[in-house]
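Yeah, one chain of the complex is gone here, protein chain that is, but the others are all in their spots.
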Amino acid sequence: MQKPSNRRTFLATTAALAATIVVRPTMLHAQDDSLAALVRAYANGAPIREGRVKLDIAPLVDNGNSVPIEVVVQSPMTARDYVAGIVVFNEKNPQREVAEFVLTPMSGRARVAARIRLAMTQKIVAVARMSDGSCWTHTVEVLVTLAACIED
Amino acid sequence: MARTLITVPTAAGEGEIIEVRALIQHPMETGYRRSGDGDMLARDLIRRFSCRFVAAGKAGEGELVFAATLHAAIAANPSLLFHARATASGTFVFSWTGDNGFAQTERSALSVR
Partner (left out) sequence: MARHVNAFRIGLASVMLLGANLSIAQPNVLDVRRSGFDFMQPATQALQRDDTQNPAMLWVKEGEALWKKAEGAAGKSCASCHAEAKTSMKGVAARFPAFSAPLKQIVNLQGQINTCRTTRMQAPPLVPEHQTLLSLESFVAMQSRGLPIAPPSDEQMSAARTRGEALFNQRIGQIDLSCRDCHVSNAGRALAGNKIPEGHATGYPIYRLEWQNVGSLQRRLRNCMVGVRAEPYAFGSDELVALEAYLAQRAAGMRLESPGVRP
């Protein structure tokens, strides 16, 4: 039998770990009906474009009860040009909404972080609405596994 | 009164953008969990958080810096990180409201050079 090479062992280990959690940027497809509808409602008629918003979720998560997320939007945050709001939706929790954030020029920087709950593998969407009404979005897929030793 | 842990500078330069973290002890019970006996655990969430800034010498509830509407998908003991532009000395007012009449306010003074 062939002895496994070091590279193969390394890749096998990382692949096993990678199988646990993978974060893949994805497009919001037409079939995610309720999610797309909510995003459109938030956008209030404005076109929804990808970009300017970055939804950062830790690639490897220990527990779905506490998933750190960070949303950063490129914006000068002046009185004439600022991020007015950021909304975060999920795909498969009992409810779609995660949080709605309101920002003002007083915020200074469009960066928000929180810890959220994810019931299972699903997509998370962040939408940023600018002071001029334009909307920008970023969608990320997160794999979530259940804990091994639960209490009940 | 829930325990809170707010991390915010007490002094900053004018125009400086400071980082604020507000952590509060709260179960954020989703309303989807069952107890060991099989009973539904009633929903109990913090629904809203706001951070306003009252400039020194000014009356009123101040200017809104940041606000959040939270849902069951926010983890227990919610932690929020955001930013604020230091324009003048004054007081930050942090406010949480939620189910079962939950209401809590904390303050932190800021001195701007």
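Note that the chains are named A and B in the order they appear, and that numbering of residues resets to 1 at the start of each chain.
FYI, a residue touches a chain if its C-beta (ideal position, glycine included) is under 8 Å from a C-beta of that chain, and two chains touch if they have at least 3 such contacts.
Fair warning: this is a prediction, and the values are worked out from it, not measured in the lab.
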What shown chains come into contact with the chain that's not displayed? A, B
For subunit A, the residues touching the chain missing from this view: 11, 14, 16-18, 20-22, 24, 58-63, 65-66, 68, 144-152
Can you list, in ascending order, the subunit B residues touching the missing chain? 3-5, 7, 21, 23-25, 27-28, 75-77, 79
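Definition applied: only the chains that are shown with their structure count from here on.
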For the complex, which residues does subunit A have touching subunit B? 65-67, 70, 77, 90, 93-95, 97-109, 111-118, 152
Which residues of subunit B touch subunit A once you look at their complex with the stated criterion? 17-18, 30, 32, 36, 53, 63-76, 78-85, 87
